[in-house]
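A quick write-up on the structure given underneath.
In this view, the complex is presented without one of its protein chains, the others remaining in place.
So that you can tell them apart, the chains are marked A and B in the order they are listed, and the count of residues begins at 1 in each.
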Amino acid sequence: MNHSLDGARVAAILAAVGRLRPRVHCLTNTVAQNITANMLLACGAVPSMASHPGEVGAVAAGAGAILINLGTISPEGERAIPALVAVARERGIPLVLDPVFVELSPLRLRLAEAVLGLPGVTVRGNATEMAALAGLVGEAQGVLRVTTGKIDRIEGEGRMFAVAHGHEWMTKVTGLGCAASALVAACRAVEPDAAVAAAAALTAYGIAGEIAAGQAAGPGSFAMHLIDALAGLNEAALTARIG
Amino acid sequence: MNHSLDGARVAAILAAVGRLRPRVHCLTNTVAQNITANMLLACGAVPSMASHPGEVGAVAAGAGAILINLGTISPEGERAIPALVAVARERGIPLVLDPVFVELSPLRLRLAEAVLGLPGVTVRGNATEMAALAGLVGEAQGVLRVTTGKIDRIEGEGRMFAVAHGHEWMTKVTGLGCAASALVAACRAVEPDAAVAAAAALTAYGIAGEIAAGQAAGPGSFAMHLIDALAGLNEAALTARIG
Partner (left out) sequence: MNHSLDGARVAAILAAVGRLRPRVHCLTNTVAQNITANMLLACGAVPSMASHPGEVGAVAAGAGAILINLGTISPEGERAIPALVAVARERGIPLVLDPVFVELSPLRLRLAEAVLGLPGVTVRGNATEMAALAGLVGEAQGVLRVTTGKIDRIEGEGRMFAVAHGHEWMTKVTGLGCAASALVAACRAVEPDAAVAAAAALTAYGIAGEIAAGQAAGPGSFAMHLIDALAGLNEAALTARIG
């Protein structure tokens, strides 16, 4: 049986993000950094994005969640990964992995494997990326698997949530999948149930996408309306779309 | 005699991009990465942007075209250039060079020279940048020279195409020249005649700019409308503007 969240639950988690303003430390690709930061700000979270080996541990230490995104990974970012995993482990900071294009790069597969050694990781990717990680992210490893697409699937600890919101323009703007992973991290910072956090983030994001699609003339204006819609989401709007 | 393309030809090349969805591997500057990716997505192509020396060859190997843009070149990006040139040579992948600010930097001039050693390269720059490369990109070297400005000129193999579309706001938004080079690469991935590919890309882009200018209130909104206009271009709109 598939679980889903009602509008009140999603709204309560978004409200907690807005009230607690968790900082999400993002080691993410340079293409998506800007829209990722703007999506986090739109839902009330605070982005930080240091990657220098000489500071990344110190900056991430006070974060409410950590995101590691493998897009445009640099040698410097590669060195930052073990530092971030160590900080997450020592301080119990939730960590989300986004394995961008892992199917194209043996280097990224190796880096993903290192991150997945941390218990309790959430991994968010598209179907191709998740398939490339099969074997590393099974039920046995205790990884929460978030596969986004026309219907998002959130699987782990024997449960499955399905989220059937969104719009096809979400695949026509660069960085929107990366930003989804950051929103999952922001919700995880305030919600201890990782599957519920991911479902809340993707439900809110998908519904914001549906609202934005009703206002946009194409993928360019869609991106702007998506940020506005996410910033303006409330329980009534969520409940109306969830039905 | 100057050549130009009619709306049907431009539309056919755009349709091929949308149908074949070529991946364009971009080693490009961090200022322009986001809008470059969004322009590629708007016309149906798929961007990838790895630059790590440990993966750039593997990621670029399956691309339909490669773009090397020298803006904000890093030591890491500098090391990626020979790897990309080698992949392009071995696999016959078309390569486009964008020599951003080459007139200001002896380092960029040296890097441009290395790229221009690959037969069949297309180089796209403004008049100042192209002048700084004079001697390296003459008719003798077999380089396709694309000089953008009020009128874009595409020169090579004894032919000259001229494109007289666009809007002055295209010089007021950062990265739009860089994105033009990426569109040239996307069209080149599906069109073997490099001059025709460049003319098609710049005609479509210039006309999208004209449409966007009619909708925008300034350079900020212009960028968004340009993406929307490019995503919505069709043969009728192209033919109406080409006349």
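Basically, a residue touches a chain if its C-beta (ideal position, glycine included) is under 8 Å from a C-beta of that chain, and two chains touch if they have at least 3 such contacts.
Source: prediction; values computed, not measured.
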item	value
Absent-chain contact - pick from B:Leu95, B:Ile154 or B:Val173	B:Val173
Identified contact with the non-displayed chain, of A:Pro22, A:Pro47, A:Gly125 or A:Pro219	A:Pro47
Per the touch definition above, residue among B:Thr72, B:Gln215 or B:Thr239 touching the missing chain	B:Thr72
Residues from subunit B at the interface with the omitted partner, ascending	29-32, 34-35, 71-75, 78, 101, 104-108, 172-175, 216-221, 223-224
Interface with the unshown chain - residue positions in subunit A	30, 33-34, 37-38, 41-42, 47-55, 58-59, 62, 76, 223-229, 231-232
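Operating definition for what follows: only the chains that are shown with their structure count from here on.
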item	value
Distance from subunit B to subunit A - Cα centre to Cα centre, in angstrom	32
